[in-house]
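Yeah, one chain of the complex is gone here, protein chain that is, but the others are all in their spots.
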Amino acid sequence: VAGTRLLLIDCPDETGLIYRISGVLYRHGHNIVSNHEFVDRSVGHFFMRTEFTGLAPAAPVLGELRRRLPAGATVRLAPTGTRCIVVMATLEPHCLGDLLLRHASGELPARIAAVISTHEALAPLARRFEIPFHQVSPAYRTREVHEKEIASVLERYRPDYLVLAKYMRLLTPAFVAEYANRIINIHHSFLPAFAGANPYQQAFARGVKIIGATAHLVTAELDAGPIIAQGVLPVDHSYTAEDMTRAGRDIEKIVLALAKAVRLVLEERVFLHGSRTVILE
Amino acid sequence: VAGTRLLLIDCPDETGLIYRISGVLYRHGHNIVSNHEFVDRSVGHFFMRTEFTGLAPAAPVLGELRRRLPAGATVRLAPTGTRCIVVMATLEPHCLGDLLLRHASGELPARIAAVISTHEALAPLARRFEIPFHQVSPAYRTREVHEKEIASVLERYRPDYLVLAKYMRLLTPAFVAEYANRIINIHHSFLPAFAGANPYQQAFARGVKIIGATAHLVTAELDAGPIIAQGVLPVDHSYTAEDMTRAGRDIEKIVLALAKAVRLVLEERVFLHGSRTVILE
Amino acid sequence: VAGTRLLLIDCPDETGLIYRISGVLYRHGHNIVSNHEFVDRSVGHFFMRTEFTGLAPAAPVLGELRRRLPAGATVRLAPTGTRCIVVMATLEPHCLGDLLLRHASGELPARIAAVISTHEALAPLARRFEIPFHQVSPAYRTREVHEKEIASVLERYRPDYLVLAKYMRLLTPAFVAEYANRIINIHHSFLPAFAGANPYQQAFARGVKIIGATAHLVTAELDAGPIIAQGVLPVDHSYTAEDMTRAGRDIEKIVLALAKAVRLVLEERVFLHGSRTVILE
Partner (left out) sequence: VAGTRLLLIDCPDETGLIYRISGVLYRHGHNIVSNHEFVDRSVGHFFMRTEFTGLAPAAPVLGELRRRLPAGATVRLAPTGTRCIVVMATLEPHCLGDLLLRHASGELPARIAAVISTHEALAPLARRFEIPFHQVSPAYRTREVHEKEIASVLERYRPDYLVLAKYMRLLTPAFVAEYANRIINIHHSFLPAFAGANPYQQAFARGVKIIGATAHLVTAELDAGPIIAQGVLPVDHSYTAEDMTRAGRDIEKIVLALAKAVRLVLEERVFLHGSRTVILE
């Protein structure tokens, strides 16, 4: 809704939180447009995502909320304005292409500032959509030097988020720490099954009857970050690993892009909670 | 959660509703355990389902809420205690059997008081689970007389809900009115496709690639009541109408019984809103 | 498999058909690489799709098969070489964009020769992918004149198939007859539910809990052609008709394009059988 602001709160659970929070908004002349809350009872933690309207400045609201909420509360307003993302890819065009198409048709609630790839292959695709493309090859250098070169490209764009659209290299913990909780990856399996390399080959060898894709936030440990969205697809014995790869592309695109991971993150619906996510839709 | 009560509100939407409602509960010493609200913006209507704890009597809370909420508000406490249902069936055992199994294992949040069928065929199944079985045959009498005989059986049990578990006869508007919004039916198609008789035969003839089942509240118009839950299943050209019937049984059971329609209704999660439902899970 | 040819047969069912057909191939020195057959027992009809290799010319094989199969048999070899398609669209970019992306990455087993649209809006998208774009406006002329203008554009490309990628106008029976069984349409509902205009608005009004999309061959009767593929998506009370439209886009793309309708048709997997399809995968 136009003119709305977005309030994001998480704190230890207590009696009367909704009353306190809605009261603060009410007394400052704000109106709650939509409201989602969740209490994780197993650990007694409260999460809330509130869209509100009202002309009064938000700073006093935040101040009063911080005073009235339990110690340890996180209270923040989502930034207004379009978020900026940089997409990182390797060779496969389907996830990048899908993001570029959605971006071009105004479907993505963000601006794609640039594409970075280890190879030249996707340059024509980025150019079709007039998005700057940077090849940063890992050849003849250490992982640290490679990432330093990527970082210097990123420096120009200062993205809010990195989207790994089938970026097939490991990132170092140092690089990940720089973009903590701001790197979204699509993994081409139903995690935690088939973490690591060649998941479709692994899935074929195990003879599974369903394959999947997982969008997750990247942490220092490979394929172990908090899961945002997952999707699946039935397969049968007639699928080779290559058939699974082909069939999996669509579920990868959807899980990553659409109604799903990127949108959920951009709309500030993903709350992190240990190794799990709370998603307030 | 043990000791909780359930408050159900719907009313025209206004500024500050959540603050007002949570304030009333708070001042009476009640604590909100879980809370779901939804605003249908297209018509400006507010729905809320709140579980709360607290020792104070509820009547003053309801009185104060009714005074403070907009005109036209519905404010009610869900009845405590186990709800009572009567299952009506015809010849097919799978939906009835599934309900009886769940009932026997304590999975159903209700008591099945009796089974009514037009035929004798399901009597042994009801007896296996020690549930009273009543055959009320439609033979040699008018629809009105038949329904009067059913009503006189129901009189003994005074059920909160009727569950039509593949009951294959039309009910008159007068009978439906007697149990307004308290009759749950399973229709063996993905409504509104294939309303009326022989939906699997219709689905076969149309050559669809997905079949489904729909649980809905019964209204005077056939297969047109508000939808509670739907499920689907892929099929292909090799399925005859009989194969679809067989395959459809499981989706009928699940849509009807489980995580789905009956549970949603029994847990007071289904709000009616014109010809649509709002389901607060 | 490279070097394979594709034999497509349908005929009244009889004893020994597989033996006869495989014998003819064997005696001519051909090897069956893959074979799918289906017998519709309800009407006694046999369908077969066979990939075979072998250097001998195919004409004698076809001649012998026609002599040995029951009267009424259809026996044909799929044309070799890339098939040519023209995409028709109106304003929405997602289905067209998805087809163009797959085409550009070599994923589509066909060549997109041109895009025809009633509006100018999609011209930039077609140009990004260097595909000829033709606007043929329906303004200020009759439906017949409009279709005559479309036909004269098509004349240049002589496509094997037309793909209606959210083309929002009715086609006359005369136009459809010209491309009998060669027009693939995507309808944005789970047909036969919500045929005609504004299916998402209809779905919202009916309060369904699942929405879908249907790819079908176009016949003279609106939205009644044989169904090739269908897909579904869960929705809930919080979805407006606009939300359903947005969510539906992805299922439309997938059902239309990918693993699905266009590929099935292009790979000659779709056999027509009255108002139903037999799909040999």
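Letters A, B and C mark the chains in the order given here, with residues in each chain numbered from 1 onward.
Following the convention adopted for this analysis, a contact is a pair of C-beta atoms (placed from the backbone, for glycine too) under 8 Å apart; a residue touches a chain by one contact, two chains touch by 3 or more.
Note that the coordinates shown come from a computational prediction; the quantities given were computed from them, not determined experimentally.
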Fill in the blank from the handout: Answer for the absent chain's shown contacts is A, B, C
Completion exercise
Of B:94, B:148 or B:182, the residue that touches the missing chain is B:94
Practice task
Go through subunit A and note every residue touching the omitted chain.
Solution key: 38, 40-42, 190-194, 205-210, 212, 226-232, 236-238, 240, 273, 275-279
Exercise for the section: State which residues belonging to subunit C touch the missing partner chain. Expected result: 15-16, 18-19, 22-23, 25-26, 31-35, 37, 39
Completion exercise
subunit B residues touching the chain left out here are 93-94, 97-98, 101, 104-105, 107, 125, 128-129, 246-247, 249-250, 254, 258-259
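By our rule, only the chains that are shown with their structure count from here on.
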Handout entry: By count of C-beta pairs in contact, the leading pair of chains
Key = B-C
Problem - Euclidean distance of C-alpha centroids - subunit B vs subunit C, Å - result: 40
Exercise for the section: Report the inter-chain centroid distance for subunit A and subunit B in whole angstrom, where each centroid is the mean of the CA atoms. Expected result: 38
Fill in the blank from the handout: Flagged in subunit A as touching 2+ other chains are none
